[in-house]
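I have a structure I would like to understand better, so I am pasting it below and will then ask my questions one at a time.
A single protein chain has been omitted from the complex, and every remaining protein chain is retained in its original position.
The first chain written gets the first letter, and so on, giving A, B, C, D and E; residue counts start at 1 in each chain.
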Amino acid sequence: MDIPTTAAAFSEQRARLMKIMQRYAGRNMKRFLTLEQQAFADGALPTKTKELLGLVASAALRCDDCIMFHLLGCREQGVSSAEMEKALNVALVVGGSITIPHIRRALAAWDELEQGG
Amino acid sequence: MDIPTTAAAFSEQRARLMKIMQRYAGRNMKRFLTLEQQAFADGALPTKTKELLGLVASAALRCDDCIMFHLLGCREQGVSSAEMEKALNVALVVGGSITIPHIRRALAAWDELEQGG
Amino acid sequence: MDIPTTAAAFSEQRARLMKIMQRYAGRNMKRFLTLEQQAFADGALPTKTKELLGLVASAALRCDDCIMFHLLGCREQGVSSAEMEKALNVALVVGGSITIPHIRRALAAWDELEQGG
Amino acid sequence: MDIPTTAAAFSEQRARLMKIMQRYAGRNMKRFLTLEQQAFADGALPTKTKELLGLVASAALRCDDCIMFHLLGCREQGVSSAEMEKALNVALVVGGSITIPHIRRALAAWDELEQGG
Amino acid sequence: MDIPTTAAAFSEQRARLMKIMQRYAGRNMKRFLTLEQQAFADGALPTKTKELLGLVASAALRCDDCIMFHLLGCREQGVSSAEMEKALNVALVVGGSITIPHIRRALAAWDELEQGG
Partner (left out) sequence: MDIPTTAAAFSEQRARLMKIMQRYAGRNMKRFLTLEQQAFADGALPTKTKELLGLVASAALRCDDCIMFHLLGCREQGVSSAEMEKALNVALVVGGSITIPHIRRALAAWDELEQGG
């Protein structure tokens, strides 16, 4: 299954699969999904910083789907292109050139969003 | 190359690529492929348990192709939806939210098989 | 910090560090720790099978501390040496020779426990 | 975004995404890209050996895009099918069966290049 | 080689090994070390945020040495215990329970620093 690179198609696919996941998920799996949302809630660290943390963790662990999710979260939080680039550069240096294909796809997705995609 | 999500298309693609692999594989690579099959053979642990182990290892290491392979193996061994969900929940807790996109795709593939897809 | 290889020293170190973790952990981190325990509780899959799943996931992801934890769990569940070996062999084949140092240490720890260590 | 498996389509996609990356990349990210190229330059180790190192590192870390890039580099350096197979076998043994889907796709791409694709 | 858990012993070991590394490092390896430092310099994102990014990337990738390095960096930047805990919780949720042993050791090291260790 291909991961869509436009924000609308990505969100649509994610929502569709999430419905299937919720149908099969037991109590513990459902709790994990809640816990994940709460990890990015405003608090001692603002959500904006947490979205950058999520973006860097996702890029370091090389998960396109997670990168796309946090890119959209970063935009909602008003992260600028320069801030996003600096965060991805941390992932690049820490995680190495093996992250480059993911960073290229992330920047292409960001660029589409900038173009109003 | 996209990984098909229906059982039939997945098995067809896998068989086609396996033929190419067998053509290029030297003696050691061929032995590895044999060793892999034997790791899941019935013995001190039943194949059913081993397929669950293979599923969890594949999900923890985040390999869609391997997950699909062991999902089909689990079904052959009569693994129920509840058993499969509990196994994937272990992978989720141990491996973190980075496994969620893979688990979502796994559950979508399982759901298609349940629907008789 | 070195990971102790005797069951007693391991459990003592783990308990000591866990106390510090509980002191710093916020509500979400505490919930994660609970969720992890529940993932291995008896249910659609028996705890014995889940401990084997945890052992294989830990070996595939190459975490000595987690391997030791699930080795002890396996023993509590009455897992035999042969069953444990078959589970670790799945991790070896799926995860490759990079898991061998961890499997060697796991088997040495298991051997100490067998010797009544 | 799917990774093309023909050499021409792969190189075209890579060039297109690289242009976007260069547009967003700050000074440090640009320097990393330069450093990566220099790591494979002729010197104490010949580029041919370095391309094999890059191929094995990419396969062990399971990055299809990076594998494809170094497969093309290997061909430019005159690596034979037998040499390539032996290198991928090292990745397979070290990295385990989780690398098999990547090795299958690598061999299929190599085969297309051999057929003059 | 064991990784020291007190700040002083860690910094002494790191400095000693870094001297050996600088002696063997060629021009490209030296440039990488420079690039890594620059990735955490003040700019579009403040160093404090970048140290949190480095901490989370290190915890998600499970590198005790790197975690310790960024923990010390976080303290220099005035990161509070609550901010540090929220950042590590992102790593925990994203990276799973496999990160717990590393987070336990990180919190123990932080605690020693808090006690004036």
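Operating definition for what follows: a contact is a pair of C-beta atoms (placed from the backbone, for glycine too) under 8 Å apart; a residue touches a chain by one contact, two chains touch by 3 or more.
Every value quoted in this text rests on a predicted model; they were computed, and no experiment measured them.
> Since one chain is left out of the picture, which of the remaining chains does it touch in the full complex?
For the complete complex, the undisplayed chain touches A, B, C, D, E.
> Given that one chain is not shown, which residue among D:I3, D:M29 or D:A87 touches it?
D:A87
> Given the contact definition stated above, which residue among A:I3, A:A25, A:C63 or A:V94 touches the chain not shown here?
A:V94
> Quickly run down the residues of chain A that touch the omitted chain.
Against the missing chain, chain A presents residues 60, 92-99.
> Can you list where chain B touches the absent chain?
Touching the chain left out of view, chain B contributes residues 28, 31-32, 35, 38-39.
> When the complex is taken as a whole, what residues of chain C touch the one chain not shown?
2-3, 5, 62, 64, 81-82, 85-86, 88-89, 92-93, 97-98, 100-101, 103-105, 107-108, 110-111
The rule is short, and it goes like this: only the chains that are shown with their structure count from here on.
> Which neighbours does chain C have in common with chain E?
A, B, D
> Between D-E and B-E, name the chain pair that shares the greater number of C-beta pairs in contact.
Of D-E and B-E, more C-beta pairs in contact link B-E.
> What angle, rounded to the nearest 5°, describes the rotation that places the Cα atoms of chain A on chain D?
120
> Measuring between Cα centroids, which chain is at the maximum distance from chain D?
The chain farthest from chain D, judged by C-alpha centres, is C.
> Going by the average position of its CA atoms, which chain sits the greatest distance from chain A?
It is C.
> State, to the nearest whole Å, the distance from the C-alpha centre of chain C to the C-alpha centre of chain D.
About 36 Å, centre to centre.
> Using mean CA coordinates as chain centres, what's the chain B-chain D distance in Å?
It comes to 26 Å between the two C-alpha centres.
> In chain B, which residues are in touch with two or more of the other chains?
2-3, 36, 57-58, 60-61, 66, 82, 85-86, 89, 92-95, 97-98
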